[in-house]
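A protein chain is absent from this complex, but the other protein chains hold their places.
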Amino acid sequence: MNPVRIGIVGVGRMGRRHAENLATRVPGAALVAACSPIGEELEWARDTLGVQSLHKDYAELLANKDIDCVFLVTPNTLHPAQIIAALKAGKHVFCEKPLSMVLEECLAVEAEAVKHAHLKVMIGFVRRFDASYQDAQKSIAAGAIGRPFLVRSETTDQNDPSGFFVKFAPTSGGIFVDMSVHDIDMARWLLGSPKAKRVFSLGTIAVHEGLRGCGDVDNGVAMCEFADGRMACFYASRTMAHGHETQTEIIGTDGRLIVGREGRINQVQISDAHGIRTLTTPTFYERFADAFLREEMHFVDCVRYDRSPALSLHDATEATRIGIALRTSLMERRVVEL
Amino acid sequence: MNPVRIGIVGVGRMGRRHAENLATRVPGAALVAACSPIGEELEWARDTLGVQSLHKDYAELLANKDIDCVFLVTPNTLHPAQIIAALKAGKHVFCEKPLSMVLEECLAVEAEAVKHAHLKVMIGFVRRFDASYQDAQKSIAAGAIGRPFLVRSETTDQNDPSGFFVKFAPTSGGIFVDMSVHDIDMARWLLGSPKAKRVFSLGTIAVHEGLRGCGDVDNGVAMCEFADGRMACFYASRTMAHGHETQTEIIGTDGRLIVGREGRINQVQISDAHGIRTLTTPTFYERFADAFLREEMHFVDCVRYDRSPALSLHDATEATRIGIALRTSLMERRVVEL
Amino acid sequence: MNPVRIGIVGVGRMGRRHAENLATRVPGAALVAACSPIGEELEWARDTLGVQSLHKDYAELLANKDIDCVFLVTPNTLHPAQIIAALKAGKHVFCEKPLSMVLEECLAVEAEAVKHAHLKVMIGFVRRFDASYQDAQKSIAAGAIGRPFLVRSETTDQNDPSGFFVKFAPTSGGIFVDMSVHDIDMARWLLGSPKAKRVFSLGTIAVHEGLRGCGDVDNGVAMCEFADGRMACFYASRTMAHGHETQTEIIGTDGRLIVGREGRINQVQISDAHGIRTLTTPTFYERFADAFLREEMHFVDCVRYDRSPALSLHDATEATRIGIALRTSLMERRVVEL
Partner (left out) sequence: MNPVRIGIVGVGRMGRRHAENLATRVPGAALVAACSPIGEELEWARDTLGVQSLHKDYAELLANKDIDCVFLVTPNTLHPAQIIAALKAGKHVFCEKPLSMVLEECLAVEAEAVKHAHLKVMIGFVRRFDASYQDAQKSIAAGAIGRPFLVRSETTDQNDPSGFFVKFAPTSGGIFVDMSVHDIDMARWLLGSPKAKRVFSLGTIAVHEGLRGCGDVDNGVAMCEFADGRMACFYASRTMAHGHETQTEIIGTDGRLIVGREGRINQVQISDAHGIRTLTTPTFYERFADAFLREEMHFVDCVRYDRSPALSLHDATEATRIGIALRTSLMERRVVEL
C-alpha cells in the first residue's frame, strides 16, 4: 500500500511538531511537501526532515499532484478558506482547531465537504485521541457511572508573564472559542452529543490588562444547558501559577470520573522544605504529546483505509457554535439561547 | 467566672450533637435546659446528659431566668421568629444555618439584634471554624496567592436511595439556599466580602423525581459575579455515589488553594482488586465534627468575654440574599441582577 | 460515680499536653496533683489548670491518699522504678513509652504488676488509639486483606538543625528503642502478636555527627522475622526535610492497607510556583493529638469501669525486646536471634 503523501501548511511551533511526527512516527505517512511564507520554516523542513517540495504559496502547494493530503497548522482566521480550497483541489484535510470563529464559515466548510464525500476532513480536537479521555468515554458508554448528567471541564494555562499571547487575542476568537472549545467538545462527546439550549458566561481580567482593548478576558467561567436538561460548566484561565492543567469531571447517577486532575509532568514526587509536591506539565503539549501522535495516526489511517474520522465537521461546528454563544454572553452580559 | 447557662432548642440529630458538645466538651458552657415538642428527645437530654430543665414549649424556656443563651437547632422556617423572641427575652442566640429563606425576615432579625447590642447572635456557618478553611483564609489574607479573583466551591452529598430528604425539600428553601449557602459564605469570606451583582444558575433532577413538585433539583450549578468583577462558581449535589465532599478552590494571581479535595474519612489507603482507593466521609458531619466543636467554643467564648462573633448577622443575610437569587434564577431561567 | 483522681508526674512539653487533656477533656478524670522537681512546671499546673496538690518529690505524691492514679511523663530511665513504686503505693499507672530500655527491668515491672491485679497499668503506645490505625486493625481482623504477612512501618521526624535531641541520645535507648518501638508495636498488633525470631538492622549518621559518641545513628533501617515466617521492616529517621511522617503498610494475600501516607497537616492543597503541594505535620504530636486524647479516655475508663487496658505490659515488653535486639544488631553488625 502506498503511503499517504502529505503537505504540511504552517511550520511554526505546532506545525513542526506535526511535521516531525508525520515524517518519523506515523506509519503509512510520507511528509513530502511543506508550505510557509517564512523562508526559514521551509529550510527547517528541508534540513531537518528532508522534505523535498517547498512552497511559499498555498495555491502552488495545492496544485502539486503528488500530494494526497494537507495538514493545516495556520492562523485560525485562515482555516475555513484553506479547507475549502484544499477540498476543491481534491486533497484530504486535517486542520488544527478551531474550524472557524464565525458560524457561517463553519457551515460553508461543511457544505463544501458534502460535495467531496470521498475526501476526509477532520479538525484537530486532540483530546478525543488521548488515552485517558478515551478510557473515560468508553467507561461511560459502558454504563460505569450510570447516566451522566453533568460535565465540568477546565483548561488552565500557566501564566506567561510576558503576556505574549495578548497580541494574538484579537484574532483568537476570545478565551471561550480559543480554549474552552476543547472542553465544549469533551462535554458533547462524553454526554453523547446533546444539543445546547442556553449558555451564560462571566469573565475577568486578572493579570493581562492588554486584553481590555479587544473585549477578551484572561479567566472565564461558563455554563451550558443542553436540550435534554444535562449541563456543563467550563473554566478557562491563562494565568495559573503552577502549570497547565486540563481537567474534566463527568458526573453520573452511579459515579464520577475525573480525567487529568493535577496533570503531573512525570512520576516523581518531591518532599522538601516546600512540602510534599509534584510538578505539573508546563503547557498543553507535554500533556497531550501522545494524543497528537495518535490523532495523526488516526487521520492517516482514515485516509489509507477509507474510514470516517472519529469526529465530524459537524462536531467542530457545534463546539464552535457554543463557544461563540459564550463569547456573546460575556460581551452582552446576558443568557444566550441557542 | 460563671459558666454560660445554655438551653438547647431542638434535640434531633444535629441538636443532640450540639447538646453533647455543650454538655461535655465546651469549656465555660453549662447545658441546663432543653426544649422540644417531642417527649423522647427531652428524655434523651435528661438521661444522657443530665439536663434538668426540660420544656415542651419554647416560650416557657425563654421565660426561664436561669438561662443565658439558647442554641436553636430547629426547622429552618422557625429560625427568624425564634431568634427575635430569644432576643426580646434577653438571651444570647446561636442558630443553625440558614438564618431564613426570606430576605425580609433576615432584615427583620438584623433590625431586632441592633436593639440588643449587648446580646450575641450568630448563625452557624460552621466552615468558618474549620481548621483548614481558617488556614486558607489566613494564607489568602497574608497574600499567599496574590489577589484572589475566583472561588469555585461545591457541596456534594452522598445519595440517599430512600430519598428521605425529598419530604423536607418544600421547606428547605431549595438546593442553593439549603446547601450552597455554605459555599456562598465561603466565597464571600475568602474574597473579602465583595457585593454580589448578578447570578445565574441551572439545575437538573438526576435521580429524585419527587422534587419536581416543589420546583427543586438534586443537582445545581451556579455562577455569581461580584461588583468588583470577581467571580464565584457553585455546585451542589444530593446524588454522589461515593460520599460527601465539601471542596473549595480559591484562585489568585499568584497561586491556588484547594480546601477539602477528596474528603478522606481517615488516613487509611486501600489497595485491592478495586484499585488504590480511599473512602470519603459519608456525611458533612464527619467532615466538620471538629469545626462544630470549635464553633461552639467560639460562640460561648464570645458570650463569656463579651466579644463579637467571627461572623455577623449581616454575613448571614448576604449569603441568603445570593442563595435566594440563585433559586429565582433557576425557577425563572434568567440572570438575576442584585 | 466519683472521678478518677490523677497526679501528673513530669510537666514538661508532653506532660503539659497530658495534663491539659486530663484537666479539661477527659470525662471522669480529675487532675488533682502534679509532681516535678522544677518549680515553674508546678506553678504552670497550678496557674493554668488549677491543680491544688503540688509535689517536688515523687514519694510525697505517692503518699497522697487522695490520688487514685499517676500519669508518668518522665525521663525514660526513670520509668521502671517509678511504675513499681506507684504500684506498691496502690496507684493505677499510665506511663509514657518506652517501658524501659533494659529487658530485665521490663520483666521486673511485669512481675510487680502481677502482684497488684486490681491496679491498671498501661504504657502509652498511642498509635493503638489512633482512629486510622484502629480502622486498619479492624479491617485486617475482618479479613479485608486476606492473611497479612508483611508490615512495613516508618517513623520519620523533621530535622531539627539545632540537633537539640543529640544530648538526650545517650539515655534514649537509641533510635530503634526510642522511635521504632512504636512501629514494632504496630507490627505486632496488626499481625496478631507473632513472636520475633531474628532481626537485623543498619544505620547511618546522615547529619548529626554528635551521635557518634554514643553509638547512635540518625537514620536506621531494620528487618524482623517472626516465628511464623511473617516479616516486618522498619525505618526511623530524625532528618526529614519536610515534616514528620508516621506511615505503616500492611500487606496481605488479598490487599494492602497504608496508614498515614504523606501525613498532611490539614485539608489545604497549594498550587503555586513550587508545584502542587501539601504540608505535612511538623511533629508527631499534630499527627496524634486526637489519639492522645482517646488514649487518656481509654485508660481513665479502664480505671473507672475496672476493664483491662487495650494493650498489656507484656506487649510493651515484647516491643522493647525487639527494639533492644535491633540496637544490638546495629552495634554488633550481626543478625540477632531472639
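Here the chain labels run A, B and C in written order, and each chain numbers its own residues starting at 1.
Just so we're on the same page, a residue touches a chain if its C-beta (ideal position, glycine included) is under 8 Å from a C-beta of that chain, and two chains touch if they have at least 3 such contacts.
Worth saying up front: this structure is predicted, and the values here are computed from it rather than measured.
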| item | value |
| --- | --- |
| Given C:5, C:230 or C:321, the one touching the chain that is not displayed | C:230 |
| Full-complex contact with the absent chain, from C:256, C:274 or C:304 | C:256 |
| Residue of B:13, B:277 or B:307 touching the missing chain in the full complex | B:277 |
| Residue among C:102, C:131 or C:202 that touches the chain left out of view | C:202 |
| Residues of subunit B in contact with the chain not shown | 240-243, 262, 270-280 |
| Footprint left on subunit A by the chain that the document does not show | 24-25, 27, 131-132, 135-136, 139, 144-145, 254-261, 263, 266-273 |
| Hidden partner chain, residues of subunit C it touches | 145-147, 149-150, 152, 198, 200, 202-207, 219, 221, 223, 225, 229-231, 233, 235, 237, 239-242, 251, 253-256, 333-335 |
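We take it that only the chains that are shown with their structure count from here on.
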| item | value |
| --- | --- |
| Chain of greatest Cα-centre distance to subunit C | A |
| Numbering shared by both copies at the subunit C-subunit A contact, with half separating same from different | same |
| Distance from subunit B to subunit A - Cα centre to Cα centre, in angstrom | 42 |
| Inter-chain centre distance, subunit A versus subunit C - centres from mean C-alpha coordinates, in Å | 57 |
| Contacts with two or more other chains, residues of subunit B listed in rising order | 145, 254-256 |
